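Every protein chain except one is present and positioned as in the full complex.
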Amino acid sequence: MDLIIKNGSLVDSVGVYRANLAINKGKIEAIYSNPDRFSAEKTIDAEGKYIFPGVVDSHVHFQLQDLGKEISTDSFASGTQAAAFGGCTTIIDFADQTRGASPLKGFLERQKVANSQVAIDYGLHVSKTDLEFLDEIIALINEGVSSFKFFTTYSWRNLDLHDSELIKFFSVIRKNRALAMGHLENDSIVQQGIQQMIDEGKLDPIHHAESRPHIAEEEAIQKALLFVQKTKAKLHIAHITTKEGSDLLRTAKQQDMRVTGETCPHYLLLNEKAYMAEDGYLNLMSPPLRYAKDQQALVNRIKDGTIDLIVTDHCEFSRKSKGNGNLPFYKVLNGIPGIETSLPLMYDLLINKYKMDITKLITLMSTNPAKLFGLYPQKGSLQVNTDADLVIFDPSIEKTIRPEILHHNIDWNPYSGMKVKGWPIATILRGQILCENGEFIGPKKAGKFLARQLTYQ
Amino acid sequence: MDLIIKNGSLVDSVGVYRANLAINKGKIEAIYSNPDRFSAEKTIDAEGKYIFPGVVDSHVHFQLQDLGKEISTDSFASGTQAAAFGGCTTIIDFADQTRGASPLKGFLERQKVANSQVAIDYGLHVSKTDLEFLDEIIALINEGVSSFKFFTTYSWRNLDLHDSELIKFFSVIRKNRALAMGHLENDSIVQQGIQQMIDEGKLDPIHHAESRPHIAEEEAIQKALLFVQKTKAKLHIAHITTKEGSDLLRTAKQQDMRVTGETCPHYLLLNEKAYMAEDGYLNLMSPPLRYAKDQQALVNRIKDGTIDLIVTDHCEFSRKSKGNGNLPFYKVLNGIPGIETSLPLMYDLLINKYKMDITKLITLMSTNPAKLFGLYPQKGSLQVNTDADLVIFDPSIEKTIRPEILHHNIDWNPYSGMKVKGWPIATILRGQILCENGEFIGPKKAGKFLARQLTYQ
Amino acid sequence: MDLIIKNGSLVDSVGVYRANLAINKGKIEAIYSNPDRFSAEKTIDAEGKYIFPGVVDSHVHFQLQDLGKEISTDSFASGTQAAAFGGCTTIIDFADQTRGASPLKGFLERQKVANSQVAIDYGLHVSKTDLEFLDEIIALINEGVSSFKFFTTYSWRNLDLHDSELIKFFSVIRKNRALAMGHLENDSIVQQGIQQMIDEGKLDPIHHAESRPHIAEEEAIQKALLFVQKTKAKLHIAHITTKEGSDLLRTAKQQDMRVTGETCPHYLLLNEKAYMAEDGYLNLMSPPLRYAKDQQALVNRIKDGTIDLIVTDHCEFSRKSKGNGNLPFYKVLNGIPGIETSLPLMYDLLINKYKMDITKLITLMSTNPAKLFGLYPQKGSLQVNTDADLVIFDPSIEKTIRPEILHHNIDWNPYSGMKVKGWPIATILRGQILCENGEFIGPKKAGKFLARQLTYQ
Partner (left out) sequence: MDLIIKNGSLVDSVGVYRANLAINKGKIEAIYSNPDRFSAEKTIDAEGKYIFPGVVDSHVHFQLQDLGKEISTDSFASGTQAAAFGGCTTIIDFADQTRGASPLKGFLERQKVANSQVAIDYGLHVSKTDLEFLDEIIALINEGVSSFKFFTTYSWRNLDLHDSELIKFFSVIRKNRALAMGHLENDSIVQQGIQQMIDEGKLDPIHHAESRPHIAEEEAIQKALLFVQKTKAKLHIAHITTKEGSDLLRTAKQQDMRVTGETCPHYLLLNEKAYMAEDGYLNLMSPPLRYAKDQQALVNRIKDGTIDLIVTDHCEFSRKSKGNGNLPFYKVLNGIPGIETSLPLMYDLLINKYKMDITKLITLMSTNPAKLFGLYPQKGSLQVNTDADLVIFDPSIEKTIRPEILHHNIDWNPYSGMKVKGWPIATILRGQILCENGEFIGPKKAGKFLARQLTYQ
């Protein structure tokens, strides 16, 4: 065997059980009872530790290029390495179509950029921003793209689909059995909200939240659900932030609609007060942080199974890129880091604080994203013969989040000062130990592109 | 007394009872039991007849001017005279704001045009097409305008309010306790629908319906209801045509929202087959005629009280104005006549065919519109001391609808050939007999402008 | 004319308008504008007063005989006279079937007892307590009984219908187009509740409420609604007391079920605290008084139209009959007076305090009971040619409720000490002034039995 992990407690989306793992040629070769059964070159004793399937973070933006001049701080290289430290072994990033250009070509270029850098495995969603190239969907599916993102807002950057386009988009998605993934905010309300803030001279970070009110999300979700109902397409709702939005998702599921939803750690752990704190401009992202009532509603919707995934929407910018606090809110680049901290933060919140079952955590952060986006069971499971993507997690380690203990490229972190109990101590990708005890000891370019499957009929 | 109507069966929105009516100085002076109690210059014996309060048709377009060159065939003069023949004693027409121009000024001009012509009483809704002049709402309310129309479509004619404008509009409407009246179709879907028909060379009347699908109405109503829920404005939904739309209205009422809705005789009596008939182009209007299932759904929603009003959306054009059948559907002027036939058609449909209570008819066509638009009890009731606006209706007369027996300016009628039982034989406006036995015997300019009240807190 | 009431403000279930009333031979002869139009032997100037149709109290128990030895304090004579002072011109009492005896015979006997005493008009519901005589329903309907009461509790007095009996009862009711009126409490829960209180030595009045918990009402209503849904019978739910019960009624109506409901002034004005007050034993009735939250819920359900009627369930006992406070709760006779105070109390609560429209009061207390139980429009309306049953109500009179100012046979009143504004100053039955300015000036046996109509197909 190449690697043995003995005496750990295996956790998957179904249960927790004590067993040993033998890994060979990148796969889980055996799960077994007697720890002395096998020997290997390398053995890790995981007594007192959990073994999770690696985190699958299906909403990540590395070296984001479409904002014009500025590029997000994390390259695919630095970003995937930070991800590995956080227990993440698979990410799904985006190939954004430029309006008027071939999405297939854009996808291939993006793939080339990533391939030479990634430390962990990755896939790509393709963002559809116009309908000119809908016929390329089949080619993209053949390339391993099973999910297509759309926006209902950002008309000022030509990103949005109009209502009639959206219906057509859904029809094509349905016909090809792909998945539509929506950034759902009402464009007219957001545009007017920003303009109103400008007109009234309200330019501080808190006015970012005011400019994109709850109803912008609620209306866009309500509309998308209506169109999905008519077209029978499968929809995944990105970054749900509001009680209203999560309630609509719940109702849609009760009507047996084919719809899923995600939220992010920052919508659970932070609220609008973060905009009024020092350096509040750093916390700008869209949709914005909401109220305490929304945080509680999202927790409830995680408990009852309405929310299917927790992902990071990781998109990191330096203080300088974010304007050092000298810009009006609407000119600040949007996005915060999250990929290295999401597993310990969510473990601490959901398991330590809210006493949920630990299998829930794995379901939300590994199994469900793998299933939804066509990677299961190779990713997101602990089955024999699947990829040995693993995290060893020590539930007893206490840490205080600080930029200094993390491995991204910036000197700030939105969760700085938060104390957590539980931390990933080793991350294994297809049998290779990437990180162990805070050191990156594996190869830095071990990742590969994942062609993803369609997931429904 | 000026006029006595004896031995009739009075019908209002509550009950039917045999009594006599004495009218003096334009008002109902007495309702009484003994027919010999009073004498008057003129006495009508209504033995075997119903006495209704005059029809209040709150959705009418006479001499419509905003379509550019063509003006609708009915002037205020000819239109209100035809209305009188049909048992209608009050209409509410529209003063459409020209984008960029003062709606108050537009209202005053429209009022001047109407004042010199009208045979029956009238009010005006003001159509808000931009938000530049929202502060004139107060002045307009003081002039007697309590309801303001908006569109979510017709962007190509600059008529629509965007979502953010709509929210603002509702807020101002709410603040001033006015009523918002919405033409609700999704602009993007309608635009694309028309373009698609053009692209595919589908230019026949039936493609008009195809170009404005059910979901265009459903989505727009769903959205407006969400905004109304947030702003607490009072909304009236114009011309509901679909099962889906009427179901949304029902649900909204169950949630105690302040919302009402109307449909029109043509959505109940005609369906898309009318577009495939000879001269189908004549039947073009928007929203279009729907399916048989929608007709049945609308009847059910009338029965259960979901639909509050039946109005005509009367807007009459000659064959020539409609292009004599030589135009593609999207160039044909929209609108059909209806004001002279709505009472007998609806009596025949709802009372004779569907066996509803006759008070329902009066509720839908007289009391409810009067209440909703701030005219009650002067209009829409049979109370002592209110305007003696009355119809004497003979339930035994059988007629076949033909253009020749009607009094409008055109040689066609969408209901031509339909047989009905029950016909208005006299119409009385504030005590003056306008029509009797098919003759217009009253003054032709007896109508006056009605300043309307606000109707909620 | 026999009687003229001039210058008053007429209030019916639709509107309020100033007019004059001429009454002749017991009927409303004319409603008219000019107060000088008619003269009569007797003219009342009602300037500043309201004219209501007389209250129709459809749930009343006079000289209740089925409790064994004790008879309720009010005879038909004293009870109907007190009712007249309160503005009530029609009551509906009960002919309770004795198990094993003919309900028709019981009805005829009860009718005979009442006929010789009543000061106002009356009808009778028949209480069905077993199914042996279901075929007498047709005979009873022919006698003018259109509503039949049933109980789901009081098994210890042999009053309840078992579930299978209830289904059969509803089927027969449906077939004959009659109305089922239900006292809905779960028998098993109530029985066990009482026994548990006895076992635990909890014998004070407050434990009466504890012994009949909310869920007893909720379960019984839920069950009855299920059976009604299956049998298509029309159901009226007597004395709803709980939020839960009224919510079930609301939901049933939203599903277009043929179901109505009533509550009583005591459930709106009093709550369980009344059991802990001095002489709390006097306030014992069933179902019991509830919590403040229920009071508020009932008000909300009145506002939104869920609750159709307000009736008194008047059933009066002297202190002595109620045991002078020396009995355990379960031995105290149930029932409180209410008929003389309900109109001013409800006027004060709904109109003065909750600012509802005054037409709502008339709808709840006169029009709706008259319609539901087959008396409309002779009762419950102000139409020409209907019975001149009228109340003249002075909204400016302030009174403090005291037993001394009332006309019933007992020295206590549950509302004693409450201040109200608004009081009935004259009551007219079929044109005869019964009470005026606190004096009973009319004939004391003017009432007659009312044969009631069936009200649905």
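Letters are used for the chains, namely A, B and C, taken in the order the chains are written, and counting of residues starts over at 1 for each.
In this section, a contact is a pair of C-beta atoms (placed from the backbone, for glycine too) under 8 Å apart; a residue touches a chain by one contact, two chains touch by 3 or more.
No experiment lies behind these values; they were computed from the predicted model shown.
Participant: Using the contact definition given at the top, list the shown chains touched by the missing chain.
Facilitator: A, C
Participant: In the full complex, which of C:Ser102, C:Gln191, C:Gln254 or C:Ser318 touches the chain missing from this view?
Facilitator: From the options C:Ser102, C:Gln191, C:Gln254 or C:Ser318, the contact with the absent chain belongs to C:Gln191.
Participant: Which of C:Asp163, C:Asp357, C:Glu398 or C:Asp411 touches the chain that is not shown?
Facilitator: C:Asp163
Participant: Return the single residue from C:Glu29, C:Asp130 or C:Glu219 that touches the missing chain.
Facilitator: Counting the whole complex, the residue in contact with the absent chain is C:Glu219.
Participant: By the contact criterion defined above, which parts of subunit C meet the unshown chain? Give residue numbers in ascending order.
Facilitator: Residues of subunit C in touch with the missing chain: 162-165, 167-168, 186-189, 191-193, 215, 218-219, 222-223, 226-227, 230.
Participant: Which parts of subunit A are in contact with the chain that was left out?
Facilitator: 12-15, 17-19, 22, 24, 27-34, 37, 254, 256, 304, 376-377, 381, 383-386
The working rule: only the chains that are shown with their structure count from here on.
Participant: With chains as vertices and touches as edges, which is it: line, ring, star, complete or other?
Facilitator: line
Participant: Using CA atoms only, can you tell me which chain is the most central one in this structure?
Facilitator: Smallest offset from the overall C-alpha mean is found for B.
Participant: Based on CA centres, what chain would you say lies at the far end from subunit C?
Facilitator: Max centre-to-centre separation from subunit C belongs to A.
Participant: So what's the Cα centroid distance for subunit A and subunit C, whole Å?
Facilitator: Roughly 63 Å, centre to centre.
Participant: From the mean C-alpha coordinate of subunit B to that of subunit C, what's the distance rounded to whole Å?
Facilitator: Result: the chain centres lie 42 Å from each other.
Participant: Between subunit A and subunit B, what is the separation of their C-alpha centroids in Å?
Facilitator: Going by mean C-alpha positions, subunit A sits 53 Å from subunit B.
Participant: Which parts of subunit B, given as residue numbers and ranges, touch two or more other chains?
Facilitator: none
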